[in-house]
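All protein chains of the complex are present and in place, except for one that has been dropped.
Then we have subunit A:
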Amino acid sequence: MAAPAAPSLARSGGSSSALPMEEIRALTDLPDLEAAYSRLCAEEKAVEEELEMLLDQQSSVESKMVALHRIGPNLQLIEGDAKQLAGTITFTCNLAENVSSKVRQLDLAKNRLYQAIQRADDILDLKFCMDGVQTALRNEDYEQAAAHIHRYLSLDKSVIELSRQGREGSIIDANLKLLQEAEQRLKAIVTEKFDEATRQGDLPQVERFFKIFPLLGLHEEGLSNFSDYLCKQVSDKAEENLQLVMKTDMSDRRAAVIFADTLTLLFEGIARIVESHQPIVETYYGPGRLYTLIKHLQVECDQQVETVVDKFIQQRDYHKQFQQVQNSMMRSSAGEKIEPRELDPILTEVTLMNARSELYLRFIKRRIVSDFEVGDSSASEEVKQEHQKCLDKLLNNCLLSRTMQELIGYYITMEEYFMRETVNKAVAMDTCEKGQLTSSMVDDVFYIVKKCIGRALSSSSIDCLCAMINHSITELESDFREVLCNKLKMGFPATTFQDFQRGVTSAVSLVHSSLQQGKFDTKGIESTDEAKQSFLVTLNNVEVCSENIMTLKKTLESDCAKLFQQGFGGEQAQPKIDSCLSDMAAVSHKFRDLLQEGLNELTTSAIKPQVKPWINLFLSVSHNIEEEEFNDYEANDPWVQQFILNLEQQMTEFKLGLSPVIYDSLTSLMTTLIAVEMEKVVLKSTFSRLGGLQFDKELRSLIAYLTTVTTWTIRDKFARLSQMATILNLERVTEILDYWGPNSGPLTWRLTPAEVRQVLALRMDFRSEDIKRLRL
């Protein structure tokens, strides 16, 4: 009910009007009075309007008041209902509290009842165990007694404690005491009986009491006692074997590997023990216990290995031999070198010993790993790692491993010496049968290297194998390659026979030299022949070496793959072998390079000095010829047939003396040489039209011949010469344009424009102005 603004302002003034009476009374001027009057009139009017509005609202206010009066009684009803509801809820709540507390009490009662039953059971059990133990012990039924003790040990200790505090505490106490006494007695009896069985070597009894230990909670003791028993067996057997060894006749078939055999027997014995007793241990001690057993056994194994190896070192003079080898290696020239052949048997025996040890260790490892796997199936990663660490430590640090590593350490040095000395011998005894392409040393050297690496491989030790591969690489790459290198360095002597054929000058020099050297003359020719033969054989040798190294590498790759398949070698074994073998491939390439060097040497020292004069004879045959001479040439070939004949003669010697592959490379080098030399003489000659035709015929004959002697394509090497022949055969200078540039068709020009002009200029009948005018 908003009232108009002006009247409310007037009221807030404290009087009915905005103008106080005093002010009005003070007014004296007429205009002021009039103004005051009009203002008062306006105020009056506003007040009247307001009053009217309020009066208008009166009826609606009254009707609302009536409605309010009617609601009053209902409110009282609602209040009553609410109070009643609250009462009901409180009641229900109390009821629920009551009920649940009773359930709780019931629960408690039930639990106590169970406990009581458990305790009663336990007490009964205790009593039963106590009675049972007594009876069983009386009857010497130790299994039964142990079962009772086991039951007692697996009872909840707190329950027993509780029982003791009960009313019948004293009885239970007595029972318990009896039981504990029985436990101690049983432990003592079992240990004693076990020891007795051990002493008597009574395996059934030993196993009987071995099974009882875990029931008494004596897992470690049981395993350790049992291991002691097994160790005793191992040592008895080993001593027996060693006695036999010492009595072995030197003529015995196995005498050379008798110590390896003894170790084999020892390992096989232990493996058999592990194999046959693993089930008992697993059944009665649970999985994961084999490690403990084997750890004990390994101590005995180590002791026995030490004894055998000591005997081996002593009987075979192992250390002395090693010392001698070392001395021989130090004093490279000294006389008293140890004969490598003498080392042969001992080296074989050592690798065999190591192979057996590796096999045994691998067996042990496999067994323990699989046993741990079962035992640790639900164990944490930490436990598993801890177990793995224990196993690694056992395998790596056992005396067996260390002893074998030591033996192999000596072996590698001795094997290296064996290889080097035997290779030296093979080189010294090198012979070449007539008609053989290679000499004996190549086959011998590779036989030796293969034998040494093969022996290292047979040790099953990857590090040992890698070391011998490395040593073989050194031997082949440095020492043996050096031998071949030196032979090639002596060079291919210039041939006296062909000197003789070459003509008078050479003949004179031959006579001259024979006069000077007198009696040495024929021998000189012979040794020259030998030197030639030796050079060619060496080339063949180098090639075969390169091949053999690759073959050896492939063989070793597949041998190693087999070894890895059997589970030998650690995770790094493969990359290690791969790396060593790739070095081997590099050595093969070095031999290939050497072959190439040798061939180049042969070409420059033997072929070039011969071929060059033959080609130079081309210059003495005029190609600036007319019809008549051309026909004459047709009848009596002036040059090319003789050249081909000479080549054929010369190459026969190489064809016989070199392997097909090398011969092929050599002819390839020779054709290159011929092509180069031919170009030179052509550029020094002059041609007529028919002379060009003659040259074309000669070139075709030459190419046809060379094609028959090589498997390489000749055309490419003679491409430039063929193009020269084409140019020399042109009718006119401008005819070249039919073959040049856009008209060349499938022909690719190997000659530069300048060279084309140069060749054109060789034709006497072509005018130099025409050639100059050509646009190429």
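Rule of thumb we're sticking to: a residue touches a chain if its C-beta (ideal position, glycine included) is under 8 Å from a C-beta of that chain, and two chains touch if they have at least 3 such contacts; residues count from 1.
Going forward, contacts and distances are computed from a predicted model.
With the options "Proteasome subunit alpha type", "RING finger and SPRY domain-containing protein 1", "Ras-related protein Rab-30" or "NADH-ubiquinone oxidoreductase chain 1" in hand, the undepicted chain maps to the protein name "Ras-related protein Rab-30" (source: UniProt). Only one residue in the set A:197, A:305, A:594 or A:640 touches the chain that does not appear here, and it is A:594. When the omitted chain is restored, the residue from A:583, A:653, A:679 or A:755 that touches it is A:583.
The residue touching the chain not shown here, chosen from A:187, A:296, A:367 or A:471, is A:471.
Among the residues A:488, A:563, A:706 or A:771, only A:488 touches the chain that is left out of the figure.
Across the entire complex, the residue among A:412, A:611 or A:625 in touch with the chain not shown is A:412. Annotation for subunit A: contacts to the undisplayed chain at residues 392-393, 396-397, 401-402, 405-406, 408-410, 412-413, 416, 461-464, 466-468, 470-471, 473-474, 477-478, 481-482, 485-486, 488-489, 572, 575-576, 579, 582-583, 585-586, 589-590, 593-594, 597-598, 601.
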